[in-house]
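One protein chain omitted, others in place.
For chain A:
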Amino acid sequence: MSTKINAGPHAALSLLKRDLSLSLTRGGGPLLAVGFYLTLMAMIPLSLGSDSGTLSRVAPGLTWLCLALASLLSLERLFERDYEDGLFDILRLGPLPMEVIALLKCLAQWLGTGLMLAVLTPFVMIILGAPVDAAFISLIAAILGSLSFAIIGGIGASLSLGTRKGGVLIALLVLPFYVPPVIFGAGLMQAYLTGAPVVQALSLLTAYALFALALGPIAMGAALKSALN
(Lines give C-alpha, C1' and ligand atoms only; values in the text may rest on other atoms or scores of the structure.)
Protein backbone atom coordinates (compact mmCIF):
# COMPACT_ATOMS: atom_id res chain seq x y z
CA MET A 1 0.00 0.00 0.00
CA SER A 2 2.65 2.47 1.03
CA THR A 3 4.70 1.84 -2.08
CA LYS A 4 1.68 2.63 -4.18
CA ILE A 5 1.11 5.97 -2.44
CA ASN A 6 4.77 6.91 -2.77
CA ALA A 7 5.08 5.75 -6.35
CA GLY A 8 4.17 9.13 -7.86
CA PRO A 9 6.56 11.41 -5.95
CA HIS A 10 9.31 8.80 -6.15
CA ALA A 11 8.95 8.48 -9.93
CA ALA A 12 8.83 12.24 -10.26
CA LEU A 13 11.99 12.70 -8.26
CA SER A 14 13.94 10.06 -10.15
CA LEU A 15 12.77 11.43 -13.51
CA LEU A 16 13.86 14.91 -12.46
CA LYS A 17 17.23 13.58 -11.31
CA ARG A 18 17.77 11.63 -14.51
CA ASP A 19 16.85 14.55 -16.75
CA LEU A 20 18.88 17.01 -14.75
CA SER A 21 22.00 14.89 -14.90
CA LEU A 22 21.44 14.32 -18.62
CA SER A 23 20.95 18.01 -19.30
CA LEU A 24 24.12 18.79 -17.37
CA THR A 25 26.29 16.23 -19.11
CA ARG A 26 24.81 15.40 -22.48
CA GLY A 27 26.42 17.10 -25.48
CA GLY A 28 28.40 19.61 -23.48
CA GLY A 29 25.46 20.37 -21.21
CA PRO A 30 24.70 24.04 -20.55
CA LEU A 31 27.99 25.04 -22.16
CA LEU A 32 26.33 25.40 -25.54
CA ALA A 33 23.69 27.88 -24.38
CA VAL A 34 26.18 29.74 -22.18
CA GLY A 35 28.62 30.05 -25.07
CA PHE A 36 25.86 31.29 -27.35
CA TYR A 37 24.74 33.83 -24.76
CA LEU A 38 28.25 35.20 -24.32
CA THR A 39 28.85 35.30 -28.09
CA LEU A 40 25.68 37.32 -28.56
CA MET A 41 26.87 39.64 -25.81
CA ALA A 42 30.17 40.15 -27.60
CA MET A 43 28.35 40.90 -30.85
CA ILE A 44 26.44 43.82 -29.31
CA PRO A 45 29.32 46.31 -28.98
CA LEU A 46 30.71 45.04 -32.28
CA SER A 47 27.50 46.00 -34.06
CA LEU A 48 26.52 49.11 -32.08
CA GLY A 49 29.97 50.57 -31.43
CA SER A 50 31.84 50.61 -28.16
CA ASP A 51 30.54 54.00 -26.98
CA SER A 52 29.84 53.37 -23.30
CA GLY A 53 26.92 55.82 -23.18
CA THR A 54 25.01 54.02 -25.91
CA LEU A 55 25.87 50.61 -24.53
CA SER A 56 24.75 51.30 -20.99
CA ARG A 57 21.47 52.67 -22.32
CA VAL A 58 20.68 49.55 -24.37
CA ALA A 59 22.34 47.01 -22.04
CA PRO A 60 19.25 45.87 -20.05
CA GLY A 61 17.04 45.50 -23.11
CA LEU A 62 19.59 43.71 -25.25
CA THR A 63 20.58 41.41 -22.41
CA TRP A 64 16.93 40.31 -22.22
CA LEU A 65 16.86 39.75 -25.96
CA CYS A 66 20.01 37.61 -25.75
CA LEU A 67 18.57 35.68 -22.79
CA ALA A 68 15.43 34.91 -24.79
CA LEU A 69 17.43 33.75 -27.81
CA ALA A 70 19.83 31.65 -25.73
CA SER A 71 16.83 29.99 -24.04
CA LEU A 72 15.65 28.81 -27.45
CA LEU A 73 18.81 26.93 -28.16
CA SER A 74 18.32 23.75 -26.18
CA LEU A 75 14.59 23.36 -26.85
CA GLU A 76 14.98 21.20 -29.92
CA ARG A 77 16.44 18.33 -27.93
CA LEU A 78 14.12 18.75 -24.95
CA PHE A 79 11.71 15.94 -25.84
CA GLU A 80 13.14 14.69 -29.10
CA ARG A 81 15.61 12.07 -27.93
CA ASP A 82 13.18 10.51 -25.47
CA TYR A 83 10.54 10.57 -28.16
CA GLU A 84 12.79 8.82 -30.65
CA ASP A 85 14.13 6.09 -28.37
CA GLY A 86 10.67 5.32 -27.01
CA LEU A 87 11.17 6.47 -23.42
CA PHE A 88 7.84 8.29 -23.50
CA ASP A 89 6.02 5.04 -24.19
CA ILE A 90 7.57 3.54 -21.07
CA LEU A 91 6.93 6.63 -18.95
CA ARG A 92 3.34 6.50 -20.04
CA LEU A 93 2.92 3.15 -18.29
CA GLY A 94 4.25 4.64 -15.06
CA PRO A 95 2.32 6.51 -12.38
CA LEU A 96 2.95 10.03 -13.70
CA PRO A 97 0.50 11.80 -16.00
CA MET A 98 1.94 13.20 -19.20
CA GLU A 99 1.46 16.77 -17.98
CA VAL A 100 3.69 16.14 -14.98
CA ILE A 101 6.30 14.35 -17.10
CA ALA A 102 6.45 17.33 -19.45
CA LEU A 103 6.67 19.81 -16.59
CA LEU A 104 9.46 17.82 -14.91
CA LYS A 105 11.44 17.70 -18.13
CA CYS A 106 11.08 21.45 -18.57
CA LEU A 107 12.11 22.06 -14.97
CA ALA A 108 15.16 19.81 -15.33
CA GLN A 109 16.12 21.66 -18.48
CA TRP A 110 15.62 24.98 -16.71
CA LEU A 111 17.69 23.90 -13.71
CA GLY A 112 20.44 22.70 -16.02
CA THR A 113 20.51 25.52 -18.56
CA GLY A 114 18.09 28.37 -17.85
CA LEU A 115 19.25 28.94 -14.33
CA MET A 116 22.85 29.03 -15.55
CA LEU A 117 21.90 31.73 -18.06
CA ALA A 118 20.04 33.63 -15.33
CA VAL A 119 23.10 33.58 -13.08
CA LEU A 120 25.17 34.95 -15.94
CA THR A 121 22.70 37.74 -16.69
CA PRO A 122 23.88 40.29 -14.09
CA PHE A 123 27.45 39.83 -15.33
CA VAL A 124 26.44 40.30 -18.96
CA MET A 125 24.50 43.41 -18.05
CA ILE A 126 27.36 44.88 -16.06
CA ILE A 127 29.91 44.12 -18.77
CA LEU A 128 27.66 45.97 -21.21
CA GLY A 129 27.61 48.98 -18.89
CA ALA A 130 24.71 48.62 -16.44
CA PRO A 131 25.53 49.78 -12.89
CA VAL A 132 26.71 47.13 -10.43
CA ASP A 133 23.91 47.77 -7.93
CA ALA A 134 21.40 46.50 -10.51
CA ALA A 135 22.94 43.01 -10.23
CA PHE A 136 20.57 41.57 -7.62
CA ILE A 137 17.32 42.74 -9.20
CA SER A 138 18.50 41.61 -12.64
CA LEU A 139 19.27 38.16 -11.25
CA ILE A 140 15.77 37.85 -9.74
CA ALA A 141 14.18 39.04 -12.98
CA ALA A 142 16.29 36.68 -15.08
CA ILE A 143 15.39 33.69 -12.89
CA LEU A 144 11.66 34.41 -13.33
CA GLY A 145 12.08 35.17 -17.03
CA SER A 146 14.10 32.07 -17.82
CA LEU A 147 11.48 29.94 -16.05
CA SER A 148 8.79 31.39 -18.32
CA PHE A 149 11.04 30.89 -21.34
CA ALA A 150 11.68 27.24 -20.41
CA ILE A 151 8.02 26.31 -20.03
CA ILE A 152 6.67 28.29 -22.97
CA GLY A 153 9.56 26.85 -24.96
CA GLY A 154 8.47 23.39 -23.87
CA ILE A 155 5.10 24.00 -25.52
CA GLY A 156 6.84 24.84 -28.80
CA ALA A 157 9.13 21.81 -28.47
CA SER A 158 6.24 19.43 -27.81
CA LEU A 159 4.19 20.81 -30.71
CA SER A 160 6.98 20.48 -33.23
CA LEU A 161 7.95 16.98 -32.07
CA GLY A 162 8.52 14.68 -35.01
CA THR A 163 8.29 17.43 -37.63
CA ARG A 164 10.95 17.90 -40.21
CA LYS A 165 11.87 21.49 -39.40
CA GLY A 166 12.56 21.24 -35.63
CA GLY A 167 14.66 24.17 -34.52
CA VAL A 168 13.52 27.01 -36.77
CA LEU A 169 9.90 26.01 -36.32
CA ILE A 170 10.22 26.09 -32.52
CA ALA A 171 11.72 29.59 -32.69
CA LEU A 172 8.87 30.78 -34.89
CA LEU A 173 6.22 29.26 -32.64
CA VAL A 174 7.74 30.30 -29.37
CA LEU A 175 9.12 33.81 -29.85
CA PRO A 176 5.74 35.60 -30.00
CA PHE A 177 4.97 34.08 -26.59
CA TYR A 178 8.30 35.39 -25.29
CA VAL A 179 7.07 38.95 -25.87
CA PRO A 180 5.45 39.49 -22.44
CA PRO A 181 8.39 38.31 -20.29
CA VAL A 182 10.85 40.24 -22.46
CA ILE A 183 8.76 43.41 -22.11
CA PHE A 184 8.26 42.97 -18.36
CA GLY A 185 11.89 41.99 -17.74
CA ALA A 186 13.44 44.76 -19.78
CA GLY A 187 10.83 47.21 -18.40
CA LEU A 188 11.73 46.15 -14.89
CA MET A 189 15.39 46.95 -15.49
CA GLN A 190 14.53 50.26 -17.08
CA ALA A 191 12.28 51.20 -14.16
CA TYR A 192 15.04 50.27 -11.73
CA LEU A 193 17.67 52.27 -13.58
CA THR A 194 15.47 55.37 -13.81
CA GLY A 195 14.55 55.11 -10.14
CA ALA A 196 10.90 54.29 -10.75
CA PRO A 197 9.16 51.65 -8.60
CA VAL A 198 9.79 48.11 -9.82
CA VAL A 199 6.90 46.39 -8.04
CA GLN A 200 4.53 46.48 -11.00
CA ALA A 201 6.98 45.00 -13.50
CA LEU A 202 8.19 42.42 -10.98
CA SER A 203 4.68 41.25 -10.16
CA LEU A 204 3.77 41.04 -13.85
CA LEU A 205 6.91 39.01 -14.56
CA THR A 206 6.09 36.68 -11.65
CA ALA A 207 2.48 36.42 -12.79
CA TYR A 208 3.54 35.35 -16.28
CA ALA A 209 5.91 32.71 -14.88
CA LEU A 210 3.14 31.32 -12.65
CA PHE A 211 0.68 31.43 -15.53
CA ALA A 212 3.11 29.47 -17.70
CA LEU A 213 3.68 26.98 -14.87
CA ALA A 214 -0.05 26.45 -14.45
CA LEU A 215 -1.22 26.20 -18.04
CA GLY A 216 1.93 25.15 -19.91
CA PRO A 217 1.85 21.52 -18.70
CA ILE A 218 -1.73 21.08 -19.97
CA ALA A 219 -0.74 22.18 -23.47
CA MET A 220 2.47 20.12 -23.42
CA GLY A 221 0.64 17.06 -22.15
CA ALA A 222 -1.94 17.29 -24.92
CA ALA A 223 0.76 17.83 -27.56
CA LEU A 224 2.89 14.92 -26.32
CA LYS A 225 -0.09 12.56 -26.21
CA SER A 226 -1.00 13.54 -29.74
CA ALA A 227 2.59 12.97 -30.90
CA LEU A 228 2.70 9.52 -29.30
CA ASN A 229 -0.49 8.25 -30.91
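Note that in this section a residue touches a chain if its C-beta (ideal position, glycine included) is under 8 Å from a C-beta of that chain, and two chains touch if they have at least 3 such contacts; residues count from 1.
Note that in this section contacts and distances are computed from a predicted model.
Asks: From the names "GNAT family N-acetyltransferase", "Cytochrome c-type biogenesis protein", "Heme exporter protein C" or "Ferritin-like domain-containing protein", which one matches the UniProt record for the unseen chain?
Replies: Looking only at the record, the undisplayed chain corresponds to "Heme exporter protein C".
Asks: Sort through A:37, A:149, A:192 or A:208 and give me the one touching the missing partner chain.
Replies: In the complete complex, the chain left out is touched by residue A:208.
Asks: Going by the contact rule already stated, which one of A:30, A:122, A:145 or A:180 would touch the omitted chain in the full complex?
Replies: Touches the omitted chain: A:180.
Asks: Would you write out the residues of chain A that touch the absent chain, in ascending order?
Replies: On the chain A side, contact with the omitted chain comes from 155, 159-160, 162-165, 169, 172-173, 175-177, 179-180, 183-184, 187, 190-191, 204, 208, 211, 215, 219, 222-223, 226-227, 229.
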